[in-house]
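The complex is shown incomplete by one protein chain, all other protein chains being positioned as in the whole.
Chain naming follows the written order as A, B and C, and within any one chain the residues start at number 1.
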Amino acid sequence: MGLERVFADGPAFVPYVAAGDPSYEESLEYVEALERGGADVIELGLPFSEPIAEGSTIQEAVVRSLEAGMTPDRYFEFVEDLDVDVPLVCMTYYNLVAQYTNDETGERGPRAFAERAAEVGIEGFVVVDLPAEEAGPLREACDEFGLDLVFIIAPTTKGDRLEQMREHVSGYVYVQARLGVTGAREDVSDQTEESLARVADWDVPKAVGFGIKTGEHAERIVAAGADGIIVGSALVDIIAAGADGEYPFTETAQRLESKARELKEGALAGAEKRAATEQSD
Amino acid sequence: MGLERVFADGPAFVPYVAAGDPSYEESLEYVEALERGGADVIELGLPFSEPIAEGSTIQEAVVRSLEAGMTPDRYFEFVEDLDVDVPLVCMTYYNLVAQYTNDETGERGPRAFAERAAEVGIEGFVVVDLPAEEAGPLREACDEFGLDLVFIIAPTTKGDRLEQMREHVSGYVYVQARLGVTGAREDVSDQTEESLARVADWDVPKAVGFGIKTGEHAERIVAAGADGIIVGSALVDIIAAGADGEYPFTETAQRLESKARELKEGALAGAEKRAATEQSD
Amino acid sequence: MSTDKMFGEYGGQFVPESLMPAIEELTDAYERYVLDNEDGFMDEFRRRLADFGGRPLPLQHAESLSERYDTAVYLKREDLLHGGAHKLNNALGQVLLAKYMGKERIIAETGAGQHGTATAMAAAHLDMPCEIYMGETDIRRQRPNVFRMKINGAEVNPVTTGRGTLKEAISETMRDWATTVENTHYVIGSVVGPAPFPRMVRDFQAVISEEAREQVQEKAGRFPDAVLACAGGGSNTMGTFHHFVDDEGVGLYAVEAGGSSLQVDEVEGVAPNSASLSTGEEGVLHGARTKLLQDSDGQIMESHSVSAGLDYAGVGPELAHLVDEERVEAVNVDDDSALEAFHRLSQDEGIIPALESAHAFGYLEEHHDELGDVVVVNVSGRGDKDLETVLEETEKRDLDVAPDMSVLRDAAGSGGDL
Partner (left out) sequence: MSTDKMFGEYGGQFVPESLMPAIEELTDAYERYVLDNEDGFMDEFRRRLADFGGRPLPLQHAESLSERYDTAVYLKREDLLHGGAHKLNNALGQVLLAKYMGKERIIAETGAGQHGTATAMAAAHLDMPCEIYMGETDIRRQRPNVFRMKINGAEVNPVTTGRGTLKEAISETMRDWATTVENTHYVIGSVVGPAPFPRMVRDFQAVISEEAREQVQEKAGRFPDAVLACAGGGSNTMGTFHHFVDDEGVGLYAVEAGGSSLQVDEVEGVAPNSASLSTGEEGVLHGARTKLLQDSDGQIMESHSVSAGLDYAGVGPELAHLVDEERVEAVNVDDDSALEAFHRLSQDEGIIPALESAHAFGYLEEHHDELGDVVVVNVSGRGDKDLETVLEETEKRDLDVAPDMSVLRDAAGSGGDL
């Protein structure tokens, strides 16, 4: 029953990192550290040269990964090499999906991409620049290979569009906490609750992302009704500090693990708070 | 009988220098040196800030003179201070004539200018940017004060214009040897003979200027029919060398004097040659 | 997917969800104001194009070139448009539309700086706050245009990612838009981006061919055999072609920047050209499916051209479609040929073209004998912005046609560089 299962037992912590950042080997360890820290699903970025929805933290991660040689094929190998048990979601941009070519059959495009992703054990996709309107071919491929296609609901998504996406989404819905691009922030956006309210009656789990930085943010967001939190830049910042030589590699892995733990614990605390409020209502 | 008289006894040598170049005192000596070298008339430049008909040699002389403080009033003092017997012609541009103001009467313009010029002993004018058409007021003033108004005939002056100027000219006619601006040249222009031919039957003396540099040039030009030669830049070059410190002041005066002598002798030789040719014709 | 988002298989709306509502709002506004002239939008647009922009612009018979090629060559003089390039047609249209839509702020990307200056001018004219994103490389090679934008009161935000050219500037503008989409309109600078931009920008630029088509009939007494325009994103191209598309006998030539070579360096991810129509592959960039310079994985290449305004890895989807349909011929000339054409037009016709426009004249030089008897070439902009680049690039190459520039060096003394 796809990605929804991970949200069943309490709030999910969904970290994002770019695969291969800052190198293939280091990145493998970092992903594993996130699992140790309590990740329930991992969104693993397949870096695209034009990351138009990312803030500078993730842009730079993408550059590091590309410069270290990451490609779609290497990415799939990377996933195979990973020693983690939690589900993996591939987060990328559509051109890499559209251009992907199965070297054996010569097939090119979403179906070839989905087939290969399923083969290496990926369970779903988030394609940042693929709104529901353009998602037909990938949606079909996902269905064929049993993958979830996660859509993002923006604060601006309302009315008909919202309804339309409700029909297409599977796995979980990615609730974008604020307008803009990715990046860790000092505060929790007011838009978060509004956005959650708009999808309150959807039957997929709601994971909130964009700007979450601390355990306390995680707590507040889960308390506000989220079934999960998605955290990218706050983790990538730790990888960036490691890549800049501020911390040795093993310490960076430990820092990632404890940041993950902080966030997961924040989420759990948020869930308790919400249960308390719900009871008192 | 005005300036014509100096051409009566043979070819006249008419040097030009800018009054006050490079300083008031030095310039007085230089003018006197020219007389010693054989000058028959001296064209004494009253420097104007926009000498549009001058080549670089005389432009620079004008700048030196102006920077040393030359003004129209100082110019007239200069003429008074000069100890020479040959007639002096004031060569200038029309704006200085037009603006000249008699400090006592407050009168301004050509008449005031001519009056003061006559007072200090000047016998004629060459006003470079005053064609016959615009010369009415100055012509009148010259008549009133018994001064000659010398016009320049250019190689381009032909037909009606030529006839018109014939009527206005007095003293001598300044035959411009070539198109262009003042400046010493290496050769004698072919245009000289043509130009002389055009004024051959005029009853004023014909003095040829523009580009004459050596005694040999002088000789050829007089041989070709000129009644006089006008030499500026070749002399100013010597003053410039002095101003640049290449020669001490007394040597510069001597160099001027001997250049003058070379030119005067060239003119005389030319006259002999012409006489010889005329006889053999 | 409604078909009018597409041109054949090209086009679409590949943008982050946060932009989709804005794009729907824009689509609605485009249909109402531009297509249906609601509230007299198009009347006001045309009036402002005339009074502020200086339209109509001449179609000039080029005497020297006509003689040189034994062909009647006509120049469509977009270089005379206010701001110095065809870009104002679009910028004015979009800023005005943003006003009709109640937006309070304008953002735009720029490469050569021509779209940025046009947008800054239009925004100043219509009293809209305006920020322009521009790659740092482009800021350096188009400094006068940076200056002009600032002078017009716009903010210029340097983009330091990647190679710092147009591609990165577009990405960065989209990031701004994703944050500010509720009160901000993104004035895209060419017939690229998600629908409805390619159609809308084309419609604003189509005034070029609307005028030219009439003018050429008046002057030459017939339709042209060929119409040439340079192609970067393709806005002047589509503007120049649009009203000729249905005139079957008229050959349409989109002249791309061949750069220094058509070969690409896959390892470095660099294409030493911007010839996406001629050499690119179908893919998705900046919101649209179109022809791209990309590697076999789908990563976008850094393009390169001596002219900043053509230096883009993508191209408008409609143009990609018309090339596939064989209605438009995609051709290209290299940097040298463009530079030579720049000097030729300057010396022979007294018109200093933009380096972008010079590409069209490079093609004319190389292929004039295949183009027929009457040829229209769009002078998409003037070359004032390119003087520094041309000096530098010309000296590197030792071109025969180039003038001697020593007077500039000699007088440089207290003045600084050009």
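Definition applied: contacts are C-beta pairs under 8 Å (C-beta built on N, C-alpha and C of every residue); 3 or more make two chains touch, one makes a residue touch a chain.
Everything numeric here is computed off the predicted structure, so don't read it as measured data.
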item	value
Neighbouring shown chains of the undisplayed chain, as defined at the top	B, C
Touch with the omitted chain, as defined above, among B:20, B:55 or B:209	B:55
From C:5, C:141 or C:304, residue that would touch the chain that is not displayed	C:141
Of C:5, C:82, C:99 or C:321, the one touching the omitted chain in the full complex	C:82
Residue ranges of chain B at the interface with the undisplayed chain	48-55, 59, 63, 66, 71-73, 93-96, 98-101, 128-131, 133-134, 136, 151-158, 161, 165, 176, 179-181
Residues from chain C at the interface with the omitted partner, ascending	50-52, 54, 57-61, 63-64, 77, 79-80, 82, 84, 120-127, 136, 139-141, 143-144, 146-148, 150-153, 156-158, 343, 346-352, 383-384, 387-388, 390-391, 403-405, 407-408, 410-418
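Heads up, the rule we're going with is that only the chains that are shown with their structure count from here on.
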item	value
Any chain in contact with chain A as well as chain B	none
Two chains sharing the most C-beta contacts	A-C
Between chain A and chain B, centroid-to-centroid distance (C-alpha), Å	96
Length of the line joining the C-alpha centres of chain A and chain C, rounded to whole Å	37
Where chain B and chain C are represented by their mean Cα positions, the distance between them in whole Å	65
Contacts with two or more other chains, residues of chain A listed in rising order	none
